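Of the protein chains in this complex, one is absent; all others appear in place.
Residue numbering begins at 1 within each chain, and the chains themselves are lettered A and B in the order written.
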Amino acid sequence: MALWLMFVLMTAAAILAVLWPLSRRTPVHRGNDVAVYRDQLDEIERDRAAGLIADKEAEAARVEVSRRLLAAAEAAEATLETVVDSPWRRRAAAVVGLVLVPLIAASLYLKLGSPYLPGEPLALRAPGSQDNRSIAGLISQVESHLDRNPNDGRGWEVLAPVYLRIGRFDDAIKARKKAIDLNGETADRRADLGEAIVAAANGVVTADAKTAFERALVLDAQHLKSRFFIGLAAQQDGQRDKAGEIWRGMLNEAPPDAPWLQTVQRALAELQTSGQPGPNAQDVAAASQMTEAQRGDMVRGMVANLAARLAQDGSDVDGWLRLLRAYMVLGEREKAQAAAVDARRALANDPDKLKRVDEAIKGLGLS
Amino acid sequence: MIPELGHYALVLALALALVQSIAPIIGARKNDPALMRLASSTAPMQFAFTAFSFAALTACYVLSDFSVANVYQNSHSLMPLIYKFTSTWGNHEGSMLLWVFILSLYGALVALFGANLPAALKANVLAVQSWIASAFYLFILLTSNPFLRLANAPFEGQDLNPILQDVGLAIHPPLLYLGYVGFSIAFSFAVAALIEGRIDAAWARWVRPWTLSAWMALTVGIAMGSYWAYYELGWGGWWFWDPVENASLMPWLAGTALLHSAVVMEKRNALKVWTILLAILAFSLSLIGTFLVRSGVLTSVHTFANDPARGIFILGILILFIGGSLMIFAWRAPLLKQGGLFAPISREGALVFNNLFLVSACATVFIGTLYPLALEALTDEKISVGAPFFNLTFGPLFTPLLLAMPFGPLLAWKRGDLLGAAQRLMVAAALAVVGIAVVYVAEGGHDLTLAPFGIGLALYVMTGAVIDLAERTGLFRLPMRVVRSRANGLPRSAWGTALAHLGIGVTLLGIVCETHWGAERIVALKPSQTVSIHHYELTFDGVIPREGPNYRELAARFSVRHGGVFVGTMEPSKRTYGSRGTTTTEAALMTRGVSQLYLSLGEPNADGSVAVRLYHKPLVLLIWLGAVVMMFGGALSLTDRRLRVGAPQPPRKSPAAAMPVAAK
Partner (left out) sequence: MTRRQRRLILIGGSLGVLAIAAALVLSALRQSIVFFNSPTDVVQEHVGAGKRVRLGGLVKPGSVKKGDDLRIEFAVTDGNSDITVNYQGIVPDLFREGQGVVVEGVIQPGGGFKADSVLAKHDERYMPREVADALKKAGRWQEGEGTTK
C-alpha cells in the first residue's frame, strides 16, 4: 500500500512540474546578450588601462562591440513585442501534463516493473540475517580450510551441495570430482557429480553427465537418482518411450511413501501430455519466472549444449532434427544451414538416418 | 519497495523528458513565455527523479538486495562498503543510469543557473537536451534495465569483477561521464542555435563555461583512468592506445578545439559555423565512445556484457543524433550570418592553427580506432592497429601544435606581431636548446632518439606559459608595484590559460622521461635474493598469506634500499577472489618524489622462486599531475567573473535598466 501511495505522490510531483510554470503569470525573465556585450566593453576598457592594447585598437574594438550591442538591444525589443500568451496553448499543455505524464509512466511501469515483489535487503532476509551471513561465512571458512588441506575429502563433500544451492555450478562440479578422487567412487557420488553437471548445463543431461549416471548404474543398477536422470536424458534425446519405460519402472518398484515419487510422477505426466520433448519440470517452472530475454538465453544455452553434444557424438539423428528445428525457431537460419551440412556429414555412413535428416531439412525449407 | 520506487522514478523521468522535448520548442517558435518556462521547471524535476532512481539503485547495492538481478550479478555481501557503493556503476546497466543521472544534472544546472540566457535559447537548449535524455531513458528501460527483479532472491551475489574492486572505480567513471555528458550541453546549444537560426558572440560566452567544465572533468577523468590502468593491470603501462582509451581521447581533442574556437567566436564574432560544428562533433564523439564501449563491438575491461540488442539500440541513437544534427547543420548553417575574416598572423589565426591540428590529430585517432572495425565488417579480415600507428601519426601532428602554442597568447587580436612574439619567446627557445644539449651530452652524445627533443619541447612549452604571464604583468620590465596591480587586474581566464598550457608541458616532460629513462627488469627471485634497478636494491624477504574480506592474497615482501640505505618495504600480491575463482595482480608502488618504483608479481614457480616484474619510472607522476594542473587552469578560468553567466549581475548596473529599450 505504501508503495502505491509513494507512486501517487511521485506522479503528483511530476505533474506539478508541468503545471506550475503554466499557472504563473509573472513576465518572463528576459536574460539577454546585452549584458554580455556590456561586459566586453568593460573588459576593453580594463585592458586599455592596463596597457594590454593600444588606444587605437581599443577604440576600434569598442566601436565594433557597440555596434553588436545596439543590434542585440533592438532584437530584444522586437521579441518582446511579439510575445504571445495564448490561453489555448496553456490549456493544451496542462492537459498533456495531467493526462500524458501519468499515462506514459503507468503503462510503461506496469509492463516493466514488479510492484508485488518486496525488496529483500540482506539484513532483512527471513529467517534472520544471521543465517545468510553464516552461509557465506561458512563457505569461505571451508574454502580456506580446503586451501590448506586440499586432501580433505569430507570437506569437499560438505561444500559441493552448498555450491550447487547458491548457483556456483562449476565449483560444485570441481568439488564433486575431488570427492570422488579422494573418497573413492560410489554410485551416490557419481550421481551427484552428474547432477552438478546437469545443473551447470541449464538442466540438459549432457554426454558427460550421462557418462556419470551410467557409471553410477554400473556400481549400483538400482540407483534411483541415476535412473531418473538417464530417463531424463532419453526424454531430451527424443526417445520418449524409453524415458517413459524407465520412469514407469521406477514407479512400479517404489515404496508408496518414497519422497521422490512425486517428482517422477510429474515428469511422467509431462512426458505424456507434451508432444515435444523439452526441459524438465523445474526448468519450466524457473523459466516462467524469467523475463523474455533471460528465457531466450536459457533456450539458447540448451541449444548450445545440444550442439556441443552432437559435435562429440554425431550419430544421434533425433538430436540433429531437434537442433535444426530449434535454430529455425530462434530465427538463426545461418546456423541451421551450417548444422544441416554438419548433420549430413555426420550421418553420411547411415543411409536411413541420412534420409530422415534430408527430409527434415527439406521440410524446414533449408537446402 | 526501494527498487520499485527507483524503477518508477526512472519511468517518470522519461515521461517528463518527453513533455520537455516538445513543449518548449513550440513555446520558442510561438514566443509563448509559459511554454518556454515549462522546461525550467521540468528539467530540475527530471533531475530529482533520476537522482532518486540512482540513489535507489545505490541503496540496493549497499543493502545487498539480491532480489534485484543487477545487484545479484555484480555484488557480493562480503564486499567492503566502498565497493558495494561503487559497483552501482561497475556494470553496464548501472553505468548507463549514472550516464542519464549526469545528463539530467547538467539539464537542471542549465535550468537553474541559466537565468541570464534569452528565454527562447534556453527553452530550445533544454528541449534538445531532453531529446537526448528521452533516447537514453528508453535505452535503459527497454534494453538495460537495472531494476529487473528476481522472484526468488539468491542468497549470495556473483561478485564484482575483481579488477573493478578498486577505488579507481569510484573516481574514473563519474569524472569521465561528467566530461562525456557535459559536451551534450554544447551540443544542445549548437542545435538550439541552428533551430533558431541565430547565433552571435554572446552564444559563445554562454557555451564556454559548460564546455570548460566538461573539458576539465574529461581531462582528469582520462588521467585517472590512465593511472588506474597503470597500477591495476600490472603491466606498468599508462596508455595503450586501446580503442576504449581512444574513445575518450577523441572527445577530449574535439572539446579542446571547441574551447579555443569559442574564444574566437566570442571575441571576434568569427568562426561561427565551425564552432557549431565542433560542438556537434565533440558530443558525437562522446556518443561514439559510448557506443564502442557499451555495444560489445570492442572487448575490454569496459565491456560488461555483449548483447546485440543493446548495440543496435545505441547504434540507432548514434545515427539519430549524429546524423540528425549534421542534417540540421547542413540545412541551417548556411543561413547563419557569416562572421568576419582575419589576418593569418593574429590571435585568431593562432587559434585556427590550434583547431586545425587538434582536429587532424582527432581524425587520425578516429581512423586508427575505427579502421580495423570497418575492415573487419567489410572484408572479414582482422587487424590490429597498435601503438606504433598512433605514435607515427599523433606525434608529428602534436609537435607543431606544441611549438605554436606559446605564440597564441602572445599575439594580439586582429593583427599580431609574429616577430615580436618570437623575440619574447627567445628565452624559452634558448632554454629548450640548453635542455637538448644537456640531455644529448648526458646521453653520451650517441643517442639521437627523440628524448632530447622531447625534453627541449617540454621545457619550451612550460617556459612559454610563464613568459605569457610575465609579459602580461610586466614582470622584469616594470616596477614591482605596477606588476602587482597588473597581476591583480589580469582576468582569471588569462591565468587559467597559462596554467593549462603549463600543464601540457608538465605532462609531456613526464611522458618523455618515463618512456626514455624508465627501466624494466623481469626476474625470478628466491627468498633473500636481491635485485637491483637504478640505484635501488630490492631484497625478497618472503611470502605472507593474508585474508581479505572477500579474497585471499599471497603478498611478497620486499625491502627496498637506495644506495645501501633502507627506504621502505613493498608488498605486491596476488589475490584470489573465491566467488569468481579469479586472480588479480596487485602491484606495489613506491613513490619517491615524482618518480616511482613499480613491482608486480607473476606466478610462483615450482622451485620456490617467484617471478617479479620491476620497473623504475622516473618522473612518471608528472604525466598525471600535468593533467591536474590543466584542470586547475580550467577551474581558474571558470571562476572568471565574465564567464559566470548564471551568477547574479553585480548591482552596479542592472542589465534591464541599462537597456535602451527600457529607457524609452
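In this text, contacts are C-beta pairs under 8 Å (C-beta built on N, C-alpha and C of every residue); 3 or more make two chains touch, one makes a residue touch a chain.
Source: prediction; values computed, not measured.
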item: Residue of B:L81, B:A343, B:A519 or B:I544 in touch with the missing chain, whole complex considered; value: B:A343
item: Omitted-chain contact residue, chosen from B:I383, B:M426 or B:A442; value: B:I383
item: Among B:L320, B:I367, B:V483 or B:V628, residue touching the chain not depicted; value: B:I367
item: Residue touching the undisplayed chain, where the options are A:D42, A:E74, A:D181 or A:D313; value: A:D313
item: Touching residues (missing chain, whole complex) on chain B; value: 161, 163, 234, 296, 298-301, 303, 306, 341-344, 352-353, 356-357, 360-361, 363-364, 367-368, 371, 381-386, 388-389, 392-393, 396-397, 522-524, 574, 580-585, 600, 602-603, 605-606, 611, 613
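The working rule: only the chains that are shown with their structure count from here on.
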item: Centroid distance [mean C-alpha coordinates] between chain B and chain A, Å; value: 32
item: Chain B - residues contacting chain A, complex; value: 1-5, 7-9, 11-12, 14-16, 18-19, 23, 26-27, 30-38, 40-42, 44-45, 48-49, 60, 63-68, 77-78, 114-120, 122, 141, 145, 147-156, 158, 200-203, 205-206, 267, 269, 309, 412-414, 472, 474, 486, 489-491, 547, 550, 552, 578-579, 581, 642, 645, 649, 653, 655-656, 658-661
item: Of all residues in chain A, those that touch chain B in their complex; value: 2-3, 6-7, 10-11, 13-14, 16-18, 20-22, 24, 27-40, 43, 46, 49-53, 57, 60-61, 64, 68, 70, 72-73, 76-77, 79-80, 82-86, 89-90, 93, 96-97, 100-102, 104-105, 108-109, 112-115, 117-123, 125, 132-133, 135-136, 139-140, 143-144, 147, 165-168, 170-171, 289, 291, 293
